[in-house]
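The structure under discussion appears below in the form of structure tokens.
Note that one protein chain is taken out, while the other chains of the complex remain in position.
Take a look at chain A:
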Amino acid sequence: MDEEPTLPSFSRSNPIARRLDELAGHPPRKRVRENSPPPFSSDPPLFSSDDDPSADNYTSKRQKRKYRGPWFHQQPASDSPSDSSEQNQQMKGKRTLARQFDSGVWLGSDGTEEDFAEGLEHHGVPSFINPRAPIALSYDHVRKMPTLQESSTAAEDKARQQIGECLDEGTEDIILSSFNLSSISNSTISPLASFTCQPKSSAGVTFESLIPDLRIFLHSNRLTSLPASLFSLERLTLLTLRDNQLDELPPSIGNLPNIKELNVSQNKLRYLPFEILQLVSSAGKLKNARLHPNPFLEPKDLHGQTEQDIQSDLEPVPSPVFGSSQHRQDIRPSTPIHDKDKGHHWSPYWHVAYKRRTQVRFRDITGALMKGPIFPSDSDQDKTRLTPSSNQDLGGNLVPLADENDCAEPPAPRGNQISRAPSLMEVALSACSKTPQLPYLAEYLDNDSPEHLHTLLEQACAKKDSGGSKCTICKRDFIIARTEWIEFWELAKIENRTASAASPLRQMGNERDLVESIVPLIRRGCSWLCVPERGRAPVLCQDQ
């Protein structure tokens, strides 16, 4: 049988043909979607000799074709108009699968796919969904999804505009203070990552650095959380978060390599993330930090010691002259706890030393408190879960300290033993966290599903927005903290001041300075085995 595969028509919609038409004086045709048969996966034939790329062509006798007229008007004889309209009829009908001979893959043809999408529109699919996007979710749920744009407020629009202006004009000071911002999204801050300075050509200056030193002022707003993109700005040198409603700083704050000044005063911070120590390590550049006033947790020993007593326990010298590095050097050898962190190099601007820690708190797979001391910052749910006998509420911001030889004992495990492997809940939740639909997943849960699943998904969402968290022991990413404890570190600025007539050297340390130099840092672990080592001062491990 002399059967020839049909070829796509070399019609006037071909760009070359159209161009030639235009040159010949014909008006250009509008580009319309033609009802041509689906294209073959090989290149369209342009010359008569390559009308069929397959070798089958040579098995039968070839006939030479004859053409009339210019080459760009030619159509192979088999592709007659009647033929193609017949095919179109067939195509409109039903979705068919046609095997493309040289592709080896079965695929729905182009035209039929569009029909499919059209069919969906009849079923009330909202227009913002690209009908060609892979359909993974059922459409009932998709309709309920709020769009991201709705969440941005007028205040944030104003902030966005301000950031846009700063970007355009190359202003390094991004002043978003008193904007009445209650939240700030990742998409608002992220354009700053591409900030470039504008060269100012002034006489006598040959070179100037175009590397920006970004300074972001967010004080006097109502922020309760911070976006991750704020902490991925490598060139951020100053960050002011004074007078906001923050109750926790995200661990990703440790990722700011160039920050020199940080102000987090007048917030609701109970503790700082452990990762903040990266800013005062030898690689960090932090020079000034304003951490107070904040309702920080304060240590209280089980024997009823107050903070000052502990301080004097740790440092036998009763009243150290605060701020004198010389003095620090003197007392260091006499206090054993200082020797333990000698191996780590801290920033020359800061005196950093581990003091004491609280007992470890263990949480179950859903994040509910199982064992450990109660902190004043806990939710009522956690407070009522544990029997009050072992955990008396100390009042105020005081938290009990653990013994120096305290060894963290986890509660009885679910299985036969405790392992570092994450729970199935954690595995599933981190898989949820990786999908872009994370903010909408809670809507898929059944109405009778337990409340804590909603809470967990919310938590995962908040954690993703703020840049995630890593176990401070084993560096694994986690969503539900299984262990947590607070370490009290001494974080004091070393000031090398020389006495002068204008500014006489302050001789006596302020008592409040002493108290404020002890800051609570929260450490969290991803499994019940991620607990502090017994009797040893912790070592800050850096990611890089």
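Everything below uses one rule, namely that contacts are C-beta pairs under 8 Å (C-beta built on N, C-alpha and C of every residue); 3 or more make two chains touch, one makes a residue touch a chain; residues count from 1.
In this text, contacts and distances are computed from a predicted model.
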Undepicted complex member, UniProt protein name, chosen from "Large ribosomal subunit protein mL44", "Elongin-C", "Phosphatidylinositol glycan anchor biosynthesis class G" or "AAA+ ATPase domain-containing protein": "Elongin-C"
Absent-chain contact - pick from A:Ala193, A:Leu210 or A:Ala421: A:Ala421
Contact residue for the chain not shown (choose from A:Cys407, A:Leu445 or A:Ala462): A:Leu445
Among A:Met370, A:Val399, A:Leu429 or A:Ile486, residue touching the chain not depicted: A:Leu429
Touch list for chain A against the chain that is not drawn: 136, 365-366, 414-417, 419-425, 427-432, 434-435, 441, 444-445, 449-450, 452-453, 456-457, 474, 476
